[in-house]
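The structure appears below as structure tokens.
One chain of protein is taken out of this complex; the other chains stay put.
Chain naming follows the written order as A, B, C and D, and within any one chain the residues start at number 1.
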Amino acid sequence: MTTPERAERRRAWAAVAPALLWTLAFFVVPFAMMAAMSLWQRQGREVVRVWDLSNYQDFLSKPHLLGALWNSIEITVLVTVISVVLAYPLAWIIAERVPRHLQRLALALAVLPFWTSYVVRSYAWTLVLAKNGVLNQALIGAGLIAEPLEISATRGATVTGFVHFFVMLLTLTIYANLVQLPANYRRAAADLGAGPLAVFWHVTLPLTLPGIMVGAFLTFVLCIGDYITPQILGGNSELVLPQVIMLQLGRGADLPMAAALSIVLMTVVTAAWLACARWLRLERA
Amino acid sequence: MTAPVELVAITRDFGATRALDGVSLGLSAGEFAVLLGPSGCGKTTLLGILGGFLAPSAGHVLIGGQDVTALPPARRPTTTVFQDYALFPHMSVAQNVAFGLRMRGMRRLARMARADEMLALVGLQGAGTRRPHELSGGQRQRVALARALAVEPDVLLLDEPLGALDLKLRRQMQDELKSIQRRVGTTFVHVTHDQEEAMAIADRIVVMNGGRIEDEGTPQRVYLRPRSRFTAAFMGEINLVPARVGGAGDGHLLLETALGPVRLALKGDLSAVQPGARLALGIRPEHLRPDEAGLRIPGTVIETIFSGTHQRVRLQPSPAGPPLVAHLPQGARVAPGEAITLAFDPAAAVLLPEA
Amino acid sequence: MTAPVELVAITRDFGATRALDGVSLGLSAGEFAVLLGPSGCGKTTLLGILGGFLAPSAGHVLIGGQDVTALPPARRPTTTVFQDYALFPHMSVAQNVAFGLRMRGMRRLARMARADEMLALVGLQGAGTRRPHELSGGQRQRVALARALAVEPDVLLLDEPLGALDLKLRRQMQDELKSIQRRVGTTFVHVTHDQEEAMAIADRIVVMNGGRIEDEGTPQRVYLRPRSRFTAAFMGEINLVPARVGGAGDGHLLLETALGPVRLALKGDLSAVQPGARLALGIRPEHLRPDEAGLRIPGTVIETIFSGTHQRVRLQPSPAGPPLVAHLPQGARVAPGEAITLAFDPAAAVLLPEA
Amino acid sequence: EELNALVWCDHTDPALIEPFEKAHGVKVNLKEYEGTGTALSIVEQSRPGDWDVFVIDGIDVPRAIDAGLLAPLPVAELPMADIFPEVVLEGFQSRDGNTYAVTEKFGYNTISYNKEKISAEELSEMQALWSSDEFAGRIAIYDYYLPVMGMVAMGLGKQTADIGEGDLPAIRDALFGLKKNARSVVDVVSSQTALATGEVDILVGGGEWVTAILAADQPELDWMIPDQGAVRWSQSIGVFADSERKDLAVEFVKYILSPEGQARLATSSCYWAMPANAKAGEVLTDQQKAALRWDDQPDYLKRAQLYPAPDGDLDAAMQDAWTEMLQH
Partner (left out) sequence: MTAVLRLASWGYALALYGFIFLPVVVLVLFSFQDGRLPIPPFEGPTLRWYAAVWQDRSLTAALGNSFVVALASSAVSCALGFLAAWGLARGRLAGGRAMQGLITAPLTVSYLLIGLGLMISFNLTGISPSLLTVGIGHAVINTPLCFAICFASMGDHQVNIERAARDLGAREWQVLWLVTAPMLLPALAAGFALSVTFSWDEFIIAFLLSRFDVTLPVEIWSLLRSGLNPKTNAAGSVVFLVSVAMVLAAEFTLLRRRR
């Protein structure tokens, strides 16, 4: 007998199946292939299917590859922290200080540059940060500095480009968290004698922390995996993991090594995920 | 720990809406006052103005004789229990209760001891280490109460604190609220739109409607002698019979009604009532009883509905007028279509404006 | 348009939970049956099995004599009105009402005409072009009703259809439901946990508890002569006085109670009652009246609460036993601490198992 | 019909491609790359028949022949006689009597600089670039390991053709010194940008391909060859062995090697450089020839050495050294 529940389950399976198969075919299988590839080797001009960990050993023994991992982690952590610290007050100001009917507009303005192409945005920063660029000209013109700041082609430039992007992203997510926080929590705290700072510290901040963590994790993932910004803004003064991966892919034609480095990158992201896992649950309304 | 409250001509506008319209009200220290009224009548607005979350457009708030109109919530001798409890979800129950004390700079040990005391007061001994989400609705309600009382406010404000509870729990919490209020002696201002709840707990009921106070007084006064048609109908089912003043004098008023002439004894000055004036006579269903002394009303039964403690009977009075509702004892044998004579004691009826 | 319903030994398990435990029930065609019981007792489960949303773990469902246990909802002669109305938010009111007809392939014009008819039936003429979110709660409820009735089901299932309405609207919709049911003649199975609602509308009340049927019968029967302690307490407040059978005979039972000896006239076979057996005597508060004939109980008033139609008085009986609750008339002048004598007619009391 | 060509960025100039497309009524699909490794990895990731035309570094032609990528060219139909003899690279491009690729363009990896900021004399000693402090922060390095490492080797007194594993430590140290002085390590466009915007005064690895295109706007940007010489690069064009449109591909090669094609290639938008066909001189304007230093070529050719052409292992080692420099 087909009970209603069984029919329901069958329908549910039929609905989930396409996405599952899709994910399997175009996400899980590619990942497996990449993992397999990472165990092969580039020998001379050929890829040979010997199964060993020599790519990983190489990675661990070559300081310039290991260095790329460290650069990646340092830059990503720096970017994540700076972005959160910059975005939170802005989101707070929009949510709390801007009149309600203007909040959408304020938010739209805060993310407007989102709509320039990502590649173009990095390029635009090179123009801003160049030795004779807008920033230096303006600062010199204003008499604030005598010699142009040397920001272009440095880690500072990379971090600036990243922070620009993620401040927008985080302002959005943190704002969304702030406005969905029921007003009664803040009222209750104020009612019990908390001043504005105490309300923020004891109530608003802890209650928006999960949202911040989600945003921070998103920032981490997107930042550590990005190739464009460091490539355009970093001036090759140092390399991050994605740049090294792309080098293996292009100049080195070493797909196995690229795959191995990708697995390393994946491991870092997974570690970050585990670190924030308890804030990253997907809930239904 | 307790203080009188005085609202002076409070008006509050939201854009074009006038949520409160010249509300004046005095409450004694230690009183349990209930603001009762339909949705949108301005109860929450009034409570917000008392608590300092809203500023009045005009008028003053005095607590313990001091004008607090300009003070923020944190500096008023009031605390609020919110309908949704607003317990801090990231703190334990004890931390919630101790929050106000912490803001006042009380030491950890001292405030935790006090939190335990407060939890005991509301019957939640030992629940201090739990998180709000681990509690049932009724338990959360108690925590919210304990948190608000912990800072020893002069006035406790409660905005439909029982609205989210199911009926049984609600009736039970009413009793507890009342007994806690008696123990602490704090002035309670409690908002509800449930008139049974209001009667069960209030020392004084303040009936609101459309931003104004319609009536105020003890539950008995407001139920049995309502000052307005609105109050009369809001406090419970009532039959309103149109009446015309035939004459007055000798402490009595002579009314012409569809049910026949009614002689009503009234206290006070009758000269204000003009002969010919149109009024309404309010008769509660439980005051219409079979075959008793008083004014007799013959009629025909339209419908009987068994309601447990009584039978609810609708009948068409023979003289004329709109159908009446009467509560008859369970045992009364009445059936639709049957003729029946009921009676009521004019002393139990109440005279109300026509509309 | 209408049909009898027969449930045969329905059992339903959810994993380890037994939501229904051998429920058998027969309803006549055109009956207004109310399933009444506390939260979690299995009402929704039973209704789901009737509607075909759930399959029973054991047992059969017969509608109009036909076994429908294996049919999906769409092929049963039932439709359901959900507590949250479940109106299609993206369709107009008329499209909502006409949906079932559309699924049956009825032409646009024909089904729109029928939708208008149905809307008229529920008092919503002309509201067809509106969207559900533009309607009030009570109006949505009516649309849901019209939608379910539009396809002319034999049996209409209603799962707490009035649960989301406020009290006043709820009482009003009860009357309308009842009168619509009379007009269409369809068998209604209505779920609620509000015993006042059940008494107001039911032809037959089915009291459920813990997955079983505790009692069933007319409202009067179930309220005045409950078959179990659970039913007695669930239908309204009741005083349960422990009683021991002293002896039986002559159509009477002699009980020893804390209030003194009680002689109870009982119909039927008394031989089943063993002398010495422990029972409980159930007395509704409204049956305890001041100074009347019957068994007199002296006592001391503990507390009086004004409740509008009556005063709720708690008193400690002098002989012994637990405090009793009595409903006294509004005018009765009683104060805490006062001595008072109440009386009840043993014929109005009901004998219940001890626990 | 479509022709798929794997090319350097100079071939993506519509001014170069459109005349051919019009003449033959075809569409030319171009995929650009930078560096032979990238090209080979793209080819590896393709299916046979995907590609028709290949533009590749002159010194890497043998790698492509070894891998069986290239088809013999009908030399009789090509203007072989007009190619500057110095850049023909017979030994690289022919095998067993077949010619697999023809040089189409050449130039130098040496030093581009800003005349207003620094004089050619100051740059004549290459070693100063990595050992002297006076260039600190004024240098950009062209981000391609082969020519720059070749230059550094020459600066250290080695021959580019002889570079072996043993030379790498010295070269690497020199690179580290260079990196210390450098503001950035840049691709083709960023190298132009860096010079043009005054970001740096010196581009190591630059040459006419960086500055010629800017000559009209910014005459102060120039290039020179230090005392130790420069690296000569050349690019060759060939046809894929498994091309399914060999005839059209050969037509394309013919067009590129024709005087008109050569002139357009020499002055295409990504970078300018000397055409391999001497007859292009008849099509180019005097101004263009001046920018290309047409007349100085005999001298330059003498002072330049070919790109290093490492085998697989050495290539990997050189890339590692380069990446280490980037991370230094």
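Basically, a contact is a pair of C-beta atoms (placed from the backbone, for glycine too) under 8 Å apart; a residue touches a chain by one contact, two chains touch by 3 or more.
Keep in mind that this is a model prediction, so the values were computed, not measured.
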**OP:** Indicate each shown chain that the hidden chain touches within the full complex.
**Re:** A, C, D
Subject >> Residue among A:Phe59, A:Trp125, A:Phe162 or A:Tyr175 touching the omitted chain >> reply: A:Trp125
Subject >> Hidden-chain contact residue, picked from the options A:Ala68, A:Ile174 or A:Leu255 >> reply: A:Leu255
**OP:** Sort through A:Ala12, A:Val81, A:Ile145 or A:Ala183 and give me the one touching the missing partner chain.
**Re:** A:Ala12
Subject >> Hidden-chain contact residue, picked from the options D:Gln45, D:Ser119 or D:Ser132 >> reply: D:Gln45
Original post:
Going by the touch rule given at the top, which residues of subunit D touch the chain that is not shown?
Top reply: 4, 9, 12, 14, 29-32, 34, 45-47, 50, 187-190, 192-193, 196-197, 213-214, 217, 269-270
**OP:** Just the residue numbers, please: which parts of subunit C touch the chain that's not shown?
**Re:** 51-53, 72-74, 78-80, 82-84, 86-90, 99-100, 103-104, 147, 151
Original post:
Hey, which subunit A residues sit against the chain that's not shown?
Top reply: 8-9, 11-20, 22-23, 26-31, 33-34, 37, 86, 89-90, 93-94, 97, 109-110, 112-113, 115-121, 123-125, 127-128, 130, 132-135, 137, 164, 167-168, 196, 217, 221-222, 224-228, 232, 242, 245, 249, 255, 258-259, 262, 265-266, 269, 273, 282-285
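One rule holds for everything that comes next: only the chains that are shown with their structure count from here on.
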**OP:** Would you kindly tell me how far, in whole Å, the mean C-alpha position of subunit D lies from that of subunit A?
**Re:** 37
Subject >> Where subunit B touches two or more other chains, by residue >> reply: none
**OP:** Flag every residue of subunit A that touches subunit C in the complex, lowest number first.
**Re:** 1, 3-5, 7
Original post:
So in the complex, which bits of subunit B are touching subunit A?
Top reply: 51-53, 72-74, 78-80, 82, 84, 86, 88-90, 99-100, 103-104, 147-148, 151
**OP:** Sort out for me which residues of subunit A touch subunit D in the complex.
**Re:** 44-45, 62-65, 67-68, 71, 126, 130-133, 150, 152-153, 235-239, 244, 247, 249-253, 255
